[in-house]
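Please read through the structure below; I'll follow up with questions.
Apart from one protein chain that is not included, each protein chain of the complex appears where it belongs.
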Amino acid sequence: MQSARNFCHFTGSHSICDPVIKVDHHEKMGGSAVYIADMKMEGTIGAGVLRSTVSHARIEKITYPKIEQGYAIIDWRDIPGSNELEVAVSRQPILAEDIVTYIGQPIAIIAGPDENKIKEYIKQVRVEYTPLPAVLTLDDATQVMNEYGYSRGDVDAAFAQADQIVTETFRTGYQEQAYIETNGVIAKYEDGAVTVWGTLQCPFYVHGAVTQAFGLPEDKVRIIQAVTGGAFGGKEDYPSLISCYAALASYKTGKPVRMIMDRREDMRVTTKRHPSRIVLSSALSAAGELTAVKVDTTLDGGAYDGLSTVVLQRALICAAGVYNIKNLSVRGRAVVTNTVPTGAFRGFGAPQSFFAIETHMNHLAGRLGLEPLDFKRKYLARQFDPTPTGGQYHDPVILTEMIGKADEFSDYTRKHKAYQNQTGRYRKGIGLSLFLHGCGFTGSAERDYIKSVVHLLKHKDNKVEILVSITDMGQGVKTTFSKIVSQVLGIPLADVVCSNPDTRKVPNSGPTVASRSIQVVGRLLEKAAARLKEEWADGREQLIEEHYMHPDLIPWNLETFSGDAYATFAWGVNVVEVELDTLLATTRVTGAWGIFDVGTPIDQKVMQGQMEGGMLQGIGYASMEKMESVNGAPYQNSLTDYIIPTAMDTVNFHTCMVDNPYQNGPFGAKGAGELTLVGAAPAYVAAVENAAGAQFHQIPLTPEKIMEVIA
Amino acid sequence: MVNAFYPKTLVQALQAKSENPSLVPYAGGTDLMVNPKEGAQFLFINGIAELKEIAAAPGSLSIGACCTYTGLLESKKMPGVLHRSIIEIASPAIRNMGTVGGNICNASPAGDTLPPLYALDARVRLASVRGTREIPLATFILGVRRIDLAPDELLVSVILPGQDFTQGYYKKIGARSAVAISKVSFAAFKKVEGGVVAAIPMAFGSVAETVVRSPEIESALIGKTPEEVRATAEAVVQMYDPLIKPIDDQRSTAQYRKKVCLALLADFLSGGG
Partner (left out) sequence: MIEFTLNGKPVQVDCGPSERLLDIIRDRLGLTGTKEGCGEGECGACSVLVDGRLANSCLVAAGSIMGASVLTIEGFRDTERYKLLERTFACAGAVQCGFCTPGMVMAAEALLSHNPRPTEEEIREAISGNLCRCTGYNMIVDAILTASMEGGGLW
């Protein structure tokens, strides 16, 4: 059946791209898919978290109310194993011991049969704090979690010889993932073993966390993913924490414990995108050449590192955007503030960097009297160019073709010039952005830490089961993995099974992050399926195991911050068109175009969903998604006050994928999950700048902020 | 006493309220249910037919307090500006349940129907077992979430005096196109008779504790031609300035609110809309 309109196409062709009905469509449509809050289990009790109400303090004394039979209080002393949660290279307490470092930090858990009574008890707890000095803003921060720097060429010489030096400071705010399903788990401690069901991205991260918290052998902990209602990075590390709470509560009470987070609590205390301050300084020669760029990036990591060190790495790696800048210096740090720890959100440091570099490049063009695209074209990276960190763009870079398509579909070049001479209250604006996203984990993490393993289990009835730890959170990976396997084996899609991962049944294929699922794990499944095809024996049970093999790259060195940071890159061009009401400083998006190179799309409809969904998240990030920290806590902490776009805030998007198969990806596919968000914000801001005839330096670029400049 | 919660008629409802003044009237529930007060007992008036009537009489329109927003949108009798304010409220699901009476009794500074109702000189009819009384909406709402409603009274209807306006103007500014609490809203009408302004009610929402309307400033414009009004727009804006006292909050800033609200006023006075 044809859709009413088709605004998405792929310039290549491969039968794998043809859309199929997603394997989980039926149950999600009709409401029978079982999300964690839908799971029915006999005898569960609830649990609530007692949280710090101060930003930084020593806990002197806690006085609990008298609690009834059937209720229990769990604090750090009840933790049988270690009170340390490992997230990447960082540590944070599962439950606070004597110090709290942010409003919302978990101190204790109260568990029992009645949720309202639990809330009552928590209200009645008296915590006596001795306040300690609190750092509440990025600008005031002095404690550094981690810092890196790298450079190439001779930046100082270029600056010394510069005709103009342009320095700008860009700022970005929090972005809240706002998955429609909040965080939640059910945990059961029984006979010295723990089982946790949850809405989560990374079953083995949770497995590691619970194993450590309990000091249990690995086979005594079992993590099972429930159908997951959106995540976007917000369920990458947070579920490890909440799983520990529920498991500890179950351990202490002997009952299964169900913790489904209330929306406001979720928004106040779970991880969100790092706010940033990025200072860009560029040297322009008398001839109008961009001769050098200095980038200085600061990310607000909140109270604990968590994933901040890794977010920082990515933000710095892509600090120079898609440009080949000969003289470049990049430095950055993640800082500690006494606020909610920040974490992963689709893009993972890249959206901040691209907002800054693209907007800065637009401003430089303006300085030189050039159209932004004419200026940017001179510095575009090409295949075989060195990357900023001394790696290489090994694979074809087809930005020029993509820019051509973007221009053809949106009429950007003509409009951008024409819109510069408007009068009247309503003014149109159009903006364009160029961006990339490194696919997979940075450097050699895949080879040295993750060591992804996949299993294909052919049952006796010749149905083939995919056993991986990758979770479907809406991005359709159950469907795309099944397509890869079915296509290689030449068997019907219906004969391929892919269930939500259960750590007891699947090998560790790594976490569902970093745009690695299709490119890395999909590739392993492609190989496994090829091997199964060769060794196929009708009617016999067969297990094929495939291990990750690192491609031949320029080795990544974290200390020197050099080498191939990623195996390959995905690329994007976005154009956004707006209408600005200059009386009220409000905007309306009137058009959006996305041209993407993700290699071969494993399913065109799935990719269309990624492109449209990611772009709207990026537009929201740029325009209306304002979350401020006031007195150390998120001020907009409900879906009423944290504004994400509705169906009336957008228009039909026009998207296009260009054919550029990646030799090491399944059927030529590359990572795509995050790319689609990364470029929309700078394109939106450029559009508003075009309409307003003004320059902006921060997002979210709300009407209030626009008005400050154009009034 | 289960029956006390589900009155079938207004008389029953008033009786119940008189016997139990602490009963909370439940019309649409869209505000009550967001943060239900501990132990609140509801008086369900959402099914009472008398409270859902829309009756046009010579010189006035009476709107039952329990008319849902959707009901009002589907009635052809709503003045255009009121219709426009209702269609921008929240979402279809909220509009299906939420009521104009609830919007009034909530008395939020950001209530969406309030600026048009103030500009239309709306009156409210209140009833109790002791009788009924009718007062201007502008005196019914006393402050933020405070109304002149006795514990045994219920809001029964909103009454709009019949007026023929030449032009209506409405603008709501929210953070997005739907489901947005108003940052600023402005409702105004112009009645031009014999070439001069006969009436020019203007009402501002979300920029003070209650809707801002100034009969004094309006009366200064009566008798002027529309051109004269346009010419004095700046001076009029200055006159409103001290009455517009917005705040900074999670939605917007005082500075922005003041700027746009006066910009909307100027636009209206200059013949915009």
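So that you can tell them apart, the chains are marked A and B in the order they are listed, and the count of residues begins at 1 in each.
Everything below uses one rule, namely that a contact is a pair of C-beta atoms (placed from the backbone, for glycine too) under 8 Å apart; a residue touches a chain by one contact, two chains touch by 3 or more.
Because the structure is predicted, anything quoted here is derived from the model rather than measured.
Engineer: Which one, B:11, B:33 or B:56, makes contact with the chain that was left out?
Structural biologist: B:33
Engineer: Any idea which of A:102, A:174, A:232 or A:571 touches the chain not displayed?
Structural biologist: With A:102, A:174, A:232 or A:571 as choices, the missing chain is touched by A:232.
Engineer: Which listed residue, A:263, A:331, A:447 or A:505, touches the chain dropped from view?
Structural biologist: Only one of A:263, A:331, A:447 or A:505 touches the chain omitted from view, namely A:263.
Engineer: Under the stated touch rule, tell me which residues of subunit B contact the chain that is not displayed.
Structural biologist: Residues in contact with the chain left out: 5-6, 26, 29-30, 32-34, 36, 40-42, 44, 46-47, 70, 90-94, 96-97, 177-179.
Engineer: Touching the hidden chain in the full complex, which residues of subunit A are there? Just list them.
Structural biologist: 1-5, 7, 19, 21-22, 24-35, 37-38, 40, 177-182, 227-232, 262-263, 473-476, 605-606, 608-609, 612-617, 638-640, 644-648, 650-653
Basically, only the chains that are shown with their structure count from here on.
Engineer: Of all residues in subunit A, which touch subunit B in the complex?
Structural biologist: 583-586, 624, 628, 635-636, 640-641, 643, 645-649, 702-704, 707-708, 711
Engineer: Subunit A touches which residues of subunit B in the complex?
Structural biologist: Residue positions touching the partner: 171, 173, 175-181, 250-253, 255-256, 259-260, 263-264, 267.
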